[in-house]
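Taking it in order: structure first as C-alpha cells, then the write-up.
== subunit A ==
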Amino acid sequence: MSGLTFDIAHLLAGSLVLISFMMLYQDRLFALINVFALHAVVLALSVAWQAYIQDAHHLYITAGIALVFKAIVIPVGLHRIIQRLGIHRDIETAVGIGPTMLAGIGLVTLSMVLMLRVTPEADPLAREDLAFALSIILLGLLVMVTRRNAVSQVVGFMSLENGLVLAATGAKGMPLVVEISVAFSILIAFIVIGVFLFRIRERFDSVDVGALDDYRGERR
Partner candidate 1 sequence: MTGFSFDAVAAILFIPAGAAAVLATMPNYRMTAAVNVAASLLTLLAALSLFVTERPAPGQYLLIDDLNIVFIVLNTFVGFTTSVFSASYIGHELETGRLTAPNLRFYHAMYQIMMFGMNLAFVSNNIGLMWVAVELATLTTVLMVGIYRTHEALEAAWKYFILGSVGIALALFGTILVYMAAQPVVGEGTNAMVWSVLIEKAAHFDPALLSVAFIFLLLGYGTKVGLAPLHAWLPDAHAEGPTPISAVLSGLLLNVALYAVLRFKLLLAANPQAIGPGPLMVTMGLTSLIFAAFMLYRRRDIKRLFAYSSIEHMGIIVFAFGMGGPLANFAGLLHMVMHSLTKSAIFFAVGHIAQVKGTQKISEIRGLTESHPGLGWALVIGVVAIAGLPPLGIFMSEFLVVSSTFARHPWLAIPLVFGLLIAFGALLLRLTGVAFGEPRGGMAPVEASYVPMYSHLALVFAAGIYLPAPLVAWFQHVAGILG
Partner candidate 2 sequence: MAVIFDLAVQGAQMLSVLLLAPLLIGFVRKVKARLVRRQGPSVIQPYRDLVRLMRKEVVLADNASWLFRVTPYLIFAATWVAAALVPTFATGLEFSWAADLIVIVALLGSARFFQALAGMDVGTSFGGIGASREVMIASLAEPAMLLIVFSLALVAGATQLSTVAAFMGSPQVGLRVSLGMSLIALVMVAVAENARIPVDNPATHLELTMVHEAMILEYSGRHLAMIELASFLKLLLYMSLISCVFLPWGLESAATGPRSLAIGAAAYLGKLAVLAILLAVFETAVAKMRVFRVPDFLGAALMLALLGTLLLFVSRSL
C-alpha cells in the first residue's frame, strides 16, 4: 500500500482523536454537539477513505450513515431537545476540565502502549488504526462519566461508537460492518428518543441523569 494512502488514513484517524479531545474541552452543550457533528463528518471521511483503499464498496453505506445520521440528523435532534428543555446553559461537568484533559492524555498513552505491544506482523495500518480507535473509545467513555447531563452522555456514547466504527472499518474485510453500524444507529436513536420521551411525558423535571436515579426502589 502506498505511503500516501497510509498517511491520509492516519491523518483522518489522528484528527478524530484530536476532535475527541476538543469534546472533552467543551463545556457548552451546543458547542459539544457541533464538535460531535464534526467528529461524525471526519469519521465519514475516514470510512469512505477506507472503502476506497480496501475497495470495499459496502463501506460507503456506513460512511453515508455516519454522514447523514450522525453528522446531521442526531445533532439537529439534540439541538431541538435542548431548545425544548431550555437547558442551553453550561454543562454541569462532574470533573474539572483540566483533570479531564490530563486523564484523556493518560488514556491515549495507555492505548498506544497496549497496541504497540501487538506484534508488527499484524497489518500496520490496522494496528495504528486500532490504537486511535481504542483511544477514541476510552475518551468517549471519559466524556460519559465526566458529564452530568444526559445529552452530553449521549454525545459521549456516540463518539465512543464512532471509535468502534473506525476500528471495524479499519479491519480489512470484516463482515457485518454495515449491519453493525445500522444496528448502532438504531440503538442511538432509541437512546435519543428515550431522553426525549422522558421529557415529553413530564416524568422527570430535567434530563439530569441524577433525576432518573432518585428512586432506587429501596430509598430509606
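In the analysis below, a residue touches a chain if its C-beta (ideal position, glycine included) is under 8 Å from a C-beta of that chain, and two chains touch if they have at least 3 such contacts; residues count from 1.
Behind the choice of candidates: all candidates are chains of the complex that A comes from, given by their letters.
If you're wondering where the values come from, they're calculated on a predicted model, not measured in any experiment.
What touches subunit A in this complex, out of the candidates 1 or 2, is 1.
Residues 114-115, 117-119, 121-123, 126, 130, 133-134, 137, 141, 144, 153, 157, 160-161, 163-164, 167-168, 171-176, 179-180, 183, 187, 190-191, 194, 198, 203, 212-213, 215-218 of subunit A are the ones touching candidate 1 in the complex.
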